[in-house]
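Every protein chain of the complex appears in place save one, which is left out.
Chains here go by letter, A and B, matching the order in which they are written, and residues are numbered from 1 within each.
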Amino acid sequence: MKPTRAVEPWILAPLERFVTESAARLTLVMTPSGQVLAQHGFTRAVDVMSAAALGAGIVASTGEIATMLKEPGFQALNHQGRRHGIFLAGFESPRGRLLALVVYGTDSSVGLVQLFFEELIAEIGEVTPVMPAPKAVLAADFEADLNQSLATLFQ
Amino acid sequence: MADDVRAMTRELARDPDSLVFIPLGEELRRRGQLDMAAKVAASGIERHPNVADARDLYARVLIDAGNPAAAEDAWRMALRLEPRHAGAHKGMGFLLFQAGDLDGALDHLETALSADPTDATIVQALQTVRAAAEALADSPPPQERVFAGFDGGGAGVLLADERGLVLAGTAQDASGARTSDAVAAHVAGAAREAERTARLIGLGDWVSIAVEGPDGHLHLSRPTVESVLLVKRDRSVPPGRVALLAQRAAATARQWLEAGNL
Partner (left out) sequence: MTLRHRRILEGITRVRGMRGAMLVAADDGLVVAEALMEGIRGNALAALAASMVKRLGLAGVATGIGEVRFLHLQGAEGAMLVMPAPEEMVLVAVGEADVNVGLARLEMLQAVRGLT
């Protein structure tokens, strides 16, 4: 079974439960800027980075369309292919806005993914610890943090 | 006959070390006087601990008295004293046949026959065991016979564990090909799905799943917490009857599981 990995431990159990119940093949939980907090199913760091960047980009683009339409924002996006579906959604958490990118196969459905995604959001809301006061981020710190995150996601 | 017993008893009284206790004990055993036969044999063994015939006599008395475990000990001791003792091999052959170890029974009986080719009872015992072995070679393994008493000889009744492995029974697809392993995996998955669905929808513990298809009916249930039972019947059997059949099969499955048949 492919492992689930998280930069911060509190997200691991909720994500593992989501993956088990929804039968998701790939999952990323990230910030709107594409910084990955947890992943399931990916085997290469470059794939995680690409998927995160593309996912964040899609959400940002559809966010702009929503603004043009004077909509508050789209909650979720789903693309259905022949063998896979992609589900992309934003949600509020105690750590601010987060995004989830989920890839599922024919053994699941968007209905199941949505159902257990709601439970994932609720669980993350319950288990997220209180964040310490943010410190100023230097470019060097950011790169070091990103490399550290990638290393954790592929332990 | 009674004179023989009296004569042998007098001889034994006159000479307690006499081996006459062996035919005396055998005669008492044949008459059904098992307590007396046991005393004679036990007393004889005390005086003659290394005589295999004495152990053999004692074993035969114990078998008649309904104590096969002690009889086995006595026969094994006889064979330690005399490895080709025909009587002991015959006795062990009988015990192993009773226990279902036909190969072991055949080994002992063939040795008994080679040690005493004149004993017609050994020949007869060998014939019996060989016939049983041939019948067993033609029949399916025990776990496939668990539901053999049901309509259709148990076909289409499968018991799987929660990991999707076959425990008992068989399943076939439309072409008649065996699909037991695949079906076991599917029913375990269906059971997990049913548990989840029932829990999240508020149906309580799931009890059964009935499925109707163009070519038959399926009924899934849980004889125990760790097992799933599938019963399949063709469309000529109404779903209510399939459910009743499944209840009976579940009871059989529970009994079989509780008997430790794993």
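By definition in this document, a residue touches a chain if its C-beta (ideal position, glycine included) is under 8 Å from a C-beta of that chain, and two chains touch if they have at least 3 such contacts.
Not measured: the values here are computed from a predicted model.
Checked against the full complex, the one of A:20, A:61, A:80 or A:147 touching the unshown chain is A:80.
Listed residues B:65, B:81 or B:198: the one in touch with the omitted chain is B:198.
Residue in contact with the omitted chain (choice from A:36, A:52 or A:110): A:110. Of B:32, B:83, B:142 or B:189, it is B:189 that touches the chain left out of the display. When the omitted chain is restored, the residue from B:25, B:44 or B:156 that touches it is B:156. Summarising the interface, subunit A meets the missing chain with residues 80, 107-112, 114-115, 118. Seen across the whole complex, the unshown chain contacts subunit B at 156, 171-175, 179, 182-183, 186-187, 189-190, 193-194, 196-198, 200-218, 230, 232.
What we mean here is this: only the chains that are shown with their structure count from here on.
One inter-chain figure worth recording: subunit A and subunit B are separated by 59 Å, centre to centre, where each centre is the mean of the chain's CA atoms.
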